[in-house]
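Input: one structure, supplied below.
Missing here: one protein chain of the complex. Every other protein chain is in place.
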Amino acid sequence: MPNLEAFQTATMGGFSAAHAGFVPAALAVSAFLFVLGAVGVFIRRNVITVMMCIELMLNAVNLAFVAFSRAHGTIDGQILVFFVFTVAAAEAAVGLAIVIALQRNREDLDVDSFNLLKG
Amino acid sequence: MILDVILFYGAAIVALASGISVISQRNPINSAFSLIVTMCSLAVMFAMLGSGFIAVLQVVVYAGAIMVLFLFVIMLLNAKQDEGDRAGGIGRAAVFLGIILAVQSVMVVTKGAQTLPEKHAVTVSADVARGLFSSPRFLYAFEATSILILSAMVGAIVVARKEKGK
Partner (left out) sequence: MENFLGANKDLAIDAFIAVLKIAVIFNALLGLFSLMTYIERRVLGFMQFRRGPNRTGPFGILQPAADGIKLFFKEELMPEGAHKFLFFAAPVVALITAYVSLAVVPYGGPLVLPFYGQVSLFGRPINLQMADLDVGVLFIFAITALGVYGIVFAGYASNSKYALIGGLRSSAQMFSYELALGMSWVSVIMAAGSFRLGDIVAAAERANPWVWFIMQFPAFVIYMIAAAAEVNRTPFDLPEGETELVAGFHVEYSSMKFALLQMAEYINMITVCALASNMFLGGWLSPLPGILPNSPLWFFAKMLFLLFVFIWVRATVPRFRYDQLMDFGWKRLIPAAAIWVVFFSGMTAFFGEKKAPPTTIATTVAPAAGQVSR
């Protein structure tokens, strides 16, 4: 009887990674992506692109959560990622609704042109 | 295994390249496409870090739903290309400080992560479900986020609706 366990694991039965060592690299990628998103929020003029850079930051945070969940061996990091998904979806929906309302009223999606409250 | 290493580092390089492409493309559609590529490569990285369930959820929720929403809004509002720098020179300051922050954060993180414990946990979806529903604090947060999504949905519809009779 062939070893079904090894066979299933070998055919990516549970996305197994037989050795660790990915955690520091994953955290480095997460840090770099977060900084990229933060820089993007500051240098882009289009509102929708700014929102996409915010989503990039949230993705970087997700990667950090999953990497730490792997490092500590608990499931809590992945559950928090689950919650980050839902909150990001809600925030994207409301943010884009606001963008639609802005476009309807001002015909302009430039971040620097919303300065009516400026003293 | 060699395949895991190739997949993980390949996905990491693709994620970084498309991340840079997100913030540097002029056309918002190109930015959105790069962000989709970033999210899918992050899903591969999640899978290599042992959580296949979160990897698939990332594709379903982020790349499959949120980015479709972004694309629809970009196409319907006919968003134009970006022109020039932000007012007040914060663009150039942001790039300069961003480079410093990137170098510092990557150095600090990789140095600090050397002392992390290495637990080889490959999790299945049953683990996530058990963790989510068995402990009271996550169960309460789960129910709260469902109400959050409902209120966000209602809020989005109200905000984006045309005023009647205006």
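By letter and in written order, the chains are A and B; residue numbering begins at 1 in each of them.
By definition in this document, contacts are C-beta pairs under 8 Å (C-beta built on N, C-alpha and C of every residue); 3 or more make two chains touch, one makes a residue touch a chain.
A quick note: this is a predicted structure, and the numbers were derived from the prediction, not measured.
K.L.:
Kindly state which of the options B:16, B:56 or B:113 is in contact with the chain not pictured.
P.N.:
Candidates B:16, B:56 or B:113; residue touching the omitted chain: B:56.
K.L.:
Please identify which residue in B:16, B:101 or B:124 touches the non-displayed chain.
P.N.:
Missing-chain contact among the listed residues: B:124.
K.L.:
Given the full complex, what residues of chain B touch the hidden partner chain?
P.N.:
1-3, 29, 33, 36, 40, 52-53, 56-57, 59-60, 63-65, 68, 71-72, 75-76, 122, 124-127
FYI, only the chains that are shown with their structure count from here on.
K.L.:
Nearest whole angstrom, what separates the Cα centre of chain A from the Cα centre of chain B?
P.N.:
2
K.L.:
Given the complex with chain B, which residues does chain A contribute to the contact?
P.N.:
14-40, 42-46, 48-49, 51-53, 55-56, 59, 62-63, 66-76, 78-79, 81-83, 85-94, 96-101, 103-104, 109, 111-112
K.L.:
So in the complex, which bits of chain B are touching chain A?
P.N.:
1, 4, 8-9, 12, 15-16, 19-20, 22-23, 28, 31-32, 35, 38-39, 42, 45-55, 57-58, 61-62, 65-66, 69-70, 73-74, 77, 79-80, 82-87, 90-91, 93-95, 98, 101-102, 105-106, 109-110, 113-114, 116-124, 127-128, 130-132, 138, 141-142, 145, 148-149, 152-153, 155-157, 159-160, 162
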